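Would you mind keeping the following structure in view while I ask a few things?
Missing here: one protein chain of the complex. Every other protein chain is in place.
What follows is chain A.
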């Protein structure tokens, strides 16, 4: 059993630690009885599918102001510089690239089950010690998930450490910033419910990301609880333009409860996103649909580049631009909206659970859109552009 350079052993206060784990597990099993929807099969492949990733990223609607909102962290320094406009543009481009990283979605993978893998049984070592020994390879540069961590039980069995011990030992020798060895009390059901009642969604999810690994059961339970709460309180804007919006939309689409989110998107006039959500729903549930809609929307609506939204639009004498700015939509937008309308309407008619509500919202939006369209054409005529 040679583990390279640094080999460390330490006696483990086995009985005590096991008790703590049991208590937390019991707490979780109690909270999990309330509306906990599990992924029935491995969601990993569908989530990592490039098409799905594209849809989820587009739905997130990145706003740089929200991604770079003021954070109270200890190295909160500001640097002031004089720059030429080219340098400034370069900086903006860099900032947009960094924003892409900052809204990286936490991966969705299936829950990993503990499995006992025995290396050797040595009955000669029985009662050698009354505590078990944990042996960890702490060689520099090894990935936390690949690190070798073994347990010598009191009955002489040498086996791979279970996940809970692995996590603890990894945290002791290679701590994750922000992760606690003991579970924060916040994740206990009563305190979690209080946090939810205060709508601290982003905080809970951020902390869950740091505290748990994506394959842990607790992570799945907490995130689904938060998503369900958001679905009830309809505060989707809290997560929009954060890294958690994609996984939330994925969860809703997987479990076929997208109606409230779709209603919110229609109400806020994010029709393209609505169409994307419906497409995601079809894709995850294996329903055939006309995939050409993506291309159509792509050609009509320019992908809202994050850089463009920051750089101020240059003053142009183009009348089209001016009218577009006055109304907020261009001719392409109107045709794109029509396509999305049709796509969503077929979904509402066939698959939706809250048909009446969605139909009414669609109707209302269509009316306002028609008015805008009329205004648009009127303005065009007045300016003498065909």
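Methods note: contacts are C-beta pairs under 8 Å (C-beta built on N, C-alpha and C of every residue); 3 or more make two chains touch, one makes a residue touch a chain; residues count from 1.
Simple rule for what comes next: contacts and distances are computed from a predicted model.
Missing from the rendering is one chain, named in UniProt as "Small ribosomal subunit protein mS40" (options: "Small ribosomal subunit protein mS40", "Tubulin polyglutamylase complex subunit 1", "Trafficking protein particle complex subunit BET3" or "Prefoldin subunit 3"). Only one residue from A:74, A:115 or A:292 touches the chain missing from this view: A:74. Note that of A:125, A:163 or A:195, the residue touching the chain absent from this view is A:195. Only one of A:85, A:145 or A:350 touches the absent chain when the whole complex is considered: A:145.
Taking the whole complex into account, chain A touches the unshown chain at residues 44-45, 48, 50, 53, 71-74, 76, 101-102, 104, 106-107, 109, 143, 145, 176-178, 180, 184-186, 191-192, 194-195, 200, 203-204, 206-207, 209-210, 214-215.
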